Structures are given as structure tokens and as C-alpha cells.
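Every protein chain except one is present and positioned as in the full complex.
So, chain A:
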């Protein structure tokens, strides 16, 4: 490892612009003649749109246009799509209702847009929106998943009778029943995985600019995957052919999944910019984010785990109801199925698993992938079950886990996944040592003497990341491939540009991706730049989500680097009159091994571009590209242990210690990896203690601002004690597993296991607010 190579905690190249106020986010961009959009959104959870009167608004100063849902339908802009087909257990395809970008006839959640005002300024657009009169006929609404599937419940879509999108199963039901019939003990648990609002700090925004002469659109948007956005906008929404649509995702202020999807607002901005003949900008406010950014989680699950007399797991049965909200968002269908139920084996040898997942429409904001996406729900369920089992079976929870760990790899689970490698004992040991697990009983006794209820909770998570082999996801219903692309351009003066299909919205790619180049060529990272987020600059790529940018995106860069290096070595060998096989690359030079003969990278690059003296038949230039498709998912795993105290008088939880031992395979930049873990842990802790996107029975959102939705703040959370154990991922040449989601996947179970340990119950729903904890303590 060089000082800036793989494994070095290099400070980030991109930071200077962010700490000096020079970041360039979508809302920072102004175009000449730009107009501003303000959406008129339904205040009702379910209603017929009987009429829209915009006559008064159109007379107001600065109003350019008022456009409605009917107009967008008339212009044949396509409905929003769901890109992952799921088949129900009866063989029928999932049942979906149409989702137009603005509702022409029926609104199905509070916040759904029915019209948009385009005006000279943002304030004028808002003023005019107040003057648009929408006549609604309210319909009965349903927000709760169980209420939605009852007979007589309000129906959302005629295409989906009973509000049921699908009833999907995985695993072997017969084998699982047989396993349960042999059980010495069965542990049962009902859990709710609370609905969350992703809340990237930068609200979504879009600027659309139509060039009538070229019939060409440019869209600046807050996207994690600008190429996928262009593909969907072109292929499904009929906005423009791909070569007539440039999508730019500049600096993006966090995503966490919520900026994967292509939302109505971007579509409307594009369509409207052509309609009004001027650029159109829309910047959401925080309440719009709560109402329209895809929410996460929202599962209701009953699970049973069967054990033999030696406390070995025999089988697992799971039934989950997943709330999809009012429409099927882009990848929503895959989240409670292939991203959730395929991880239900956890870190354990479970011979038989059967899971059923029922997807349900409700009159709420659509639900889709949010940091972890299905895997937090699986991990939470399994780890709550293991803790509950340990209490019921009266064994130490660490020991129960250890005695059921998978220790032989590769390991084929009964739910599709084939774990390639891991060492679950190593991460459990590391975490137990870090928190002094053996000393806990003494600490608990001392806390008790001080009047505090102290608890400890474990969470041994596993996730499937780096998604994934295109062939595999295609066979499971995905509408896209999940490879990644890269291009390496060595300029004639020897500086290097890496064009990547990955997109950084906080992950530090501008630094870590350069570190790979520094590692291989021995050049300083200052000589390397990363180009991403612009479909006109970068070849087609799949973007950043699912902890895939290092495992898949960086591997694509490696593949392109290898091609480039191979050509450069030929050029160097030719110039040095040596054999190509004798050329090694060190410190920015191509050397003939065992001699002092060398040629520096800039001279090789210059030779490639002057082309005066290249090997016979070689093309000029030094630029290579690669598309990399992994052979398997990656399987990051680890153990989190939380120790905390509960004040029985107030129900308030205080952290004593939180340790995390993760196995992410090879780390490129440990500082950045740890930052990813910190952030994920706090999102998991936020889910456990604070966050809940709540609807009342009529479908009105109760938590639509930071005044009502409890975001984790600095004084709600502890500092963390992190460590790493390492098994290198065999599925990619760098041995990387991915680190972006682990914290959010593993943390919430550790917290709830610790609180329930402290207060002596197995039943406590998230978020474990002081009120809820106090009531639980005092209900006994």
C-alpha cells in the first residue's frame, strides 16, 4: 500500500468544495430564462378529481402556465413503472394500478400532484397555486395494511382486487412443516418494521431545459443513477429518445435509496419545459419530501422458529405483510421479496425456511428501497427471534447464535442465496471482546444498585450486496442488468480521468476510486480525476445503491485499468526495447525489471498519442473501457452489540456503549468505510428509538416535517467503537464486499434486544420512544 493506495485513510479530495460552500447541487444552478414550478397536491388520501379551475391563477402576475394531469395524459406521457416483476404463488403476475405523473381522475395519497403552476419566480408560483381551485370528491381511505386487506375495505385500484399486489412465497413449505413437527421448542414472534422517511438532507430537485431547435432535453436532477433515469424517461415515459435527453446529477446531497427512483416531478418538469418553451426548475421543500419521496420498510410480520432439543435451529416460518403505499414505485416489488426473504437464513444453518409475503396497497406515500431495502427487515426479524429464543430456551444469546452459525463456505441457504465466504465467529468474538461481554453481569448489577435498568443486545447481521449478477437478478424478475461500467482515459500528458457509472452522493468516490489508480500506477491521486453523473460524458452505467459502488463499480475500473496497463506496457516495452513481460509499473514509471531502464507514464502517454513510434499495428491513444458483471452477490456480515440503560421513571434510553465488528472484505479507505458505518448505525438507531412515518386511519400523514418526525440528532446517539474482521470476497478481484448499508441493517435489532433485555419483555415495537418504553415497563 502506498500513502494514497488501497488501505490508506486518505482525506477526501471532494471535501474542499463542500467545506468552502462551493458544492454545486441542483438548486444552486440557474439557467437563463428559467421558470419555477410549484405542484398542487392533494390534501386528501383518496378522492376523485372533479375539476380544476385555474382561471384566477392564470391572471396573476408572473404566471406562465397551469398544467394539469389530464394534459399530461393527453400528451401521451407514460405512466410510472415498476421495474421488477414478481409472480404470486398461484402463478399470476403482480397486480398493479396505473400511476400517472399527475392524477387526472383519482388521487390515492396525500401529496399526490394534480396540477403544476409554472411562474417567473418560486414565490409567484406558490402564490398562484393558492388560487387554483381543485374540486375533490372525497372517497373512503385506508392506511393500515391489515385494514386494507379486510373485506369491505376501500379499494385503491380496480386492477388489484382486495388491495393485494401479490401473494408471493419462497422456500419449501413441506420441508418446513416437517421440521416443525420434529421441534422440541418453537419460538414465536410478531414484529412491525416501522415505516421510515429517508430524509436525505438535500430535498429532491429538478431543472429541465428543452432546446426546440435540437429537440433535445437537459435534465439536472438529484439522482443516484442518472443513466437509469434517462433510460426510464426515454423508454417508458416517452419524454425523448435517449440521444435527445441528457441527464446530469451534479453534487447530490444524500440519497439512501430515495434518489434511485424516477419521480413524477422530474417527468413533469421535462414535459413542462417543452410546453412553456423555457427551462423549468422545481425544488421540493421538506414537507414535499415527506409526502412524495418513497418511504422505507413498513412490514408486519409473524414468524416462528423451530429448535431441536440441543437448541439447533430446525426451521423458520415467516408471514409478512408489506405496505406498498398507493402505487408501485420503481423497485418496490423486489424489496419485501428478493431483497428480504432471501436473507432470512441470517448467519445461521437453517435447514428449512418458508416465507410468504403479501404486498398491499394503502392510501399512503409509495414505499420503496431505503438504505438496506429488505435486508434490515430480514436482519431485524431474525435477530429479534434469536434473542427471544435465547430467553425462552434459557441460553446465553451469544452462545445460541454461535452454536447455529454457518461455518462452512460456500453455503447454500434454502432461500436462493449462496454465501461465498464469512467468519461469523470472528466478528462475534471481536464485538464481545470490544464490549467486555463477560463483564456485563457485574455492570448490570452495579447499575441496578444505582436504580438503572441496564441491558445488552446483540445483532449478527448478514446482507447481500453489490447487487448483482445480471443473469441472476434477471431470472428473478429484474427489468435491468446490474453490472457497472468504467472508462480509463490517460491524457497525452499522463494525467488520468476515470469515467464511472457509479454516482457519489456522499460516499467519497472521488477519493477512493483514485486510490485504486494510485495503488496500481504509483501516481499521486492529485493526477487522477473522477467523472460521473452526466450521461453526455459517461458511458451507460447503473449507478449507486445496494452497497455496490466498490464491489461492482470499482471492479469495473480495475478491469479497464488492466486493459490500459496492458497496452501501456506494450508501448513502454517498445520504447525501452525490452520484452513486455519484463515491464513492471512502479511510482508512475514503467520499468524493465532488474535493470535501471524506465520510462515515465507521461512519456508513455505522449507516445500513445503522438503515435510516431508505436509497435506495428497498434492503434494510437491510451483509453480503455470495461463493463463488469459480478458472478454473485457479496455478503458483508458482522456483529453489533449495544449496551444501554433505561430510566424506569421516564422510559428514556441512554447508550452506554455501542460496538460494531464488520467484515467488509478489503477496505479501500478505512476512514471512509467507518464513516459509512457511523451513518448507517445512526439510521438504524433512529429507526429503533425515534423515527416513524405515521398516518392516521383516514390516511392523513401525521409526521410531515422535522417538527413531527424525529430525526436522530447529535445528542440522541453515542460515539461508536468500530472494528473489522476480514474474509476477502472471492467474487471480485479486489475482495470487496461493500459497506454502505451494514449499519442500517444491523443496528436496530441490537438496540431493541438491549432495551427488552433491560426491561424484561420480548414485546416492544419500534420506535422505542420513552413513552412506549415507560408504558411497557408499567404495563406489567
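Everything below uses one rule, namely that a residue touches a chain if its C-beta (ideal position, glycine included) is under 8 Å from a C-beta of that chain, and two chains touch if they have at least 3 such contacts; residues count from 1.
Methods note: contacts and distances are computed from a predicted model.
Protein name for the hidden chain, per its UniProt entry and selected from "Oxidoreductase", "ABC transporter permease", "Stage V sporulation protein AE" or "(2Fe-2S)-binding protein": "(2Fe-2S)-binding protein". Only one of A:11, A:184 or A:493 touches the chain withheld from this view, namely A:11.
Only one of the listed residues, A:48, A:188, A:244 or A:286, touches the absent chain: A:286. Remark: the omitted chain is touched by one listed residue; of A:553, A:680 or A:731 this is A:680.
Against the chain not displayed here, chain A makes contact via residues 11-12, 14-25, 27-28, 30, 123, 199-203, 251-254, 256, 285-287, 505-508, 671-672, 674-675, 678-683, 705-707, 711-715, 717, 719-720, 743.
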